[in-house]
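Missing here: one protein chain of the complex. Every other protein chain is in place.
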Amino acid sequence: MVLPVQSVWLIPALPLLAAGIGALTPRGGRALAAGSAILAMAGAFVLACLALNGSLNSAAPLGSVHAVHNFDWFDLGHGAVRLGWLLDPLAAFMCVMVTFVGLLIFIFSLGYMEPDANFTRFFCFLSLFAAAMLGLLVANSLLLLFICWELVGLASYLLIGFWFHKPAAAAAAKKAFITTRIGDLGLLLGLLWLYDSTGSLLFYDGGAGVLESAALAGLAGHLLAGGLAASTAIGLLIFCGAAGKSGQFPLHVWLPDAMEGPTPVSALIHAATMVAAGVFLVARVYPLMSADTLLAAVPVHALTVVAFIGAITALLGALIACGQSDIKRVLAFSTVSQLGYMMLALGVGSWTAAIFHLLTHAFFKALLFLGAGSVIHAAHHEQDIRSLGGLRPRMKVTFATFALGMMALAGVPFLFSGFWSKEAILHAAHEWDVSQLPLYAGLLAVVLTAFYMTRLVAETFLGQPRTAPAAQAQENSAVMTVPLILLAVGAVLLGFIGTPACPWLQARLSGEPLHSSMGNFFAGGGLMFLSIVLVGAGLGAGWWLYGRQLRATAEARDPLVVASPTVMAALANRLGFDELYAATVGRLNTLTAALADGLDRWVFGGFINFLGMLGVFSGMVNRQVDEDTLNHGFDSVSESIRGSGRRYSRAQTGEAHGYLRVIAIAFVVLAFVLVLGGVR
Amino acid sequence: MTQLHLCLLISSALFCIGLAGALARSNTILVLLGIELMLNAANLNFIAFWRFGPSPAHATGVIFVIFSIAIAAAEAAVGLALIISLYRHQRNIRLQDAVRLKG
Partner (left out) sequence: MSSFPLLTFLIFIPWMGVLMLASMPHAHPKIVRGLALLYSLSTLALGLLAWGNFDSAAPGYQFVEQHRWISLGVLNVSYHLGLDGMSLLLVLLTGLVAPACLLASWKIERDPRLFCMLFLFLQGAALGVFLALDFFPWFVFWELSLVPAFFLIKLWGGPGASRAAYQFVVYTIGGSAFMLLAFAAIFAAAGTFDFVELAALAHNGGLAAKFSGPVLTAIFLGVLLGLAVKVPLFPFHTWLPSAYAEAPTGASMFLTGIMSKMGVYGFLRILWPLFPAQLHAAAPGLIWLALGGVVLGAFAAMKQTDLKRMVAYSSVNHLSYCLLALFAVAGTGRLHVEASTAALSGTLLQVFNHGLSASALFFCVGLLEARAHGKRGLSDFGGVRTAAPVFAGLCGIAMFSSLGLPGLNGFVGEFLVFRGVFGLAPWAAAIGCLGLFATAYFLLTFWQRVFHGPQGPGVAAFPDLNGLELVTLLPAIGLMFVLGVWPQLLVSVFNPLVTTWVGSLP
């Protein structure tokens, strides 16, 4: 059975439906909300497997592996804005990973969130998160991808701030949304630019898509001022978005704060959904990002920037992780570091290695976060590793699976998936002809990764419990341990789909024929040997410092802090990025706001008020003139008229007889005058 | 003494009686009566001058008098209405008391 591309929308639609059900379920309907979420996710997993099956066994020739289904969203002028679904091995592998890991995290949440009052809401948001991520994976349009991208941001905002009554959680949620939004604006600009120059946003559209040769040739051939190719500029803008979502330097600051959310959310963000989106995006638009690599004269290639940003992030994350003491923050910075690896792989030209690492990392990072969640749940939300300790005898399943995850992350050779995917990346970095610096950064990060993971396991699980919560911790129920075991199986076995001897995954992803031979197993053996030595060194150093002599009390000072307090304080403070941003970006923001407000209040508003005052003033002047000059003249005239009137009014006695008498006398006088005057 | 002179003497007497009444009486109604007498004296003159004038064939004097009587009737109506409202205000109709329009 296969899932045709026309129906691929069902994969995100199922969790979306579950989210809708969860949103409308009242608080009491726990079973309904959780049940629909888990069922939908399981259904999506089945569909994703069918889609993968269809994608891998498609009749299409190798190299043209993109099955698409495009449709009009709405009319625009004589054309239309088009969206579409895309099914290719990249999307299919990612869907299977996201649905599987997501499903396990959902099941784990059943146990972890059990005491929470907003249980139903939690599953609603989780489903929304998964739906948005799955929509992003199967989108065949940068616009549709951007839509899902923003919805991922929204869901992460809601989930990180799930315990919104905690001010820190509310602030962390806002920080995540705002920081990623800065990157998203770059993505939006890149998207607009791409739309404007190609007239389409569909990835594949029968030759007219933006990732197909016609459009790419146009973009790479169009040189901007400064000699930059248009495709480079667009690629870098899109990478801004990816850097924001995937927590790349310098936009990584939100990722550790996102630990304020419930632990399953952290697992989902760090493994399956959110941060994977950035790496996926770059892999998806890889033809665009790499369109400029053949141009020799350009000042910079998009992928070079990606590689260096990735290398810096890998090293920086690993360094800071060494200085953290919160179990989730250590893991968070390890995610930053691992994402740096993936970006590095993308940058040096091996996007298949990046996706390989993304898939394996999803499993072991989900495992580690859920393991951490298991510890936190058992230890009554004690997250400081200095206060834990001695959990191994009482949390055997958690310890065993966590240790497997730790070894996968540290890259313990041969047996663990992380080793193979990391090897693939290091090999790709070694073969990069631009610079070897990313390789060195990657190798250094290998040591550090092994070191801080050893420290994490030693401090958390070994020795004696150092506080009461740690002492009381008991193993959790099966609903939480079974997902751990399943993930641990994946964390071990998944490496074997992409070993150098048989790079099945890479071949499937890129659509090239598979070359498998045991002879390739030790190809590039020197580098592999070096990295094995480095892993050993890291593990050894960690054991030497933390495992050999276990921490006695929660207050005891860390041996590294003893050795170098300033460096470790800086690392614990995450190298002061938050302070730096608060002092620069934050202050600039506040200043602009004050400026805008001040302009309004005092300049524009002031001008209008000035006009108003002018009106009032002229009115006052007018009144003065009227009253003092003009009215004065009128007043005196009317006063004299009134005086004479008063005099004449005295004749008006009001006595009718008097008037009659006057009339009579006047009549007599008049008669006399007439008679005597001889008028006839 | 012609008939005309006789008429004029009668009308003069009537006028003087009316004038005397209007000036002498304090009851407003009687004052009004006096004024009506004076008016009628004038009417009598109109008739006399017409009847004994140069062209008695044309009915000019009669028309004047008819108008005059109509006006007198209206005047009486207004006058009486004024008197009634005067009575309402001051509870009597003495003309000497109605001095409210004194300037």
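By letter and in written order, the chains are A and B; residue numbering begins at 1 in each of them.
Methods note: a contact is a pair of C-beta atoms (placed from the backbone, for glycine too) under 8 Å apart; a residue touches a chain by one contact, two chains touch by 3 or more.
What you see is a predicted model; the values in this text were computed from it and never measured.
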With touch as defined up top, name the shown chains that contact the chain not shown.
A
Looking at A:Asp88, A:Glu150, A:Asp292 or A:Glu423, which residue reaches the missing chain?
A:Glu150
Contacting the left-out chain in the complete assembly, out of A:Leu188, A:Ala242, A:Leu339 or A:Met395
A:Leu188
May I ask which residue of A:Glu431, A:Asp597 or A:Glu627 touches the chain that does not appear here?
A:Asp597
Touching residues of subunit A against the unshown chain: what are they?
23, 73-79, 143, 146-148, 150-151, 154, 157, 161, 164-167, 169-171, 173-174, 177-178, 181-182, 185, 188-189, 192-193, 195-196, 199, 589, 592-597, 599-600, 603-605, 608, 612
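Everything below uses one rule, namely that only the chains that are shown with their structure count from here on.
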Between subunit A and subunit B, the Cα-mean centres are separated in Å by 109
In the complex, the residues of subunit A that touch subunit B are 648-657, 660-661, 664
For subunit B, which residues are in contact with subunit A within the complex?
19, 22-23, 26, 28, 31, 95-96, 98-103
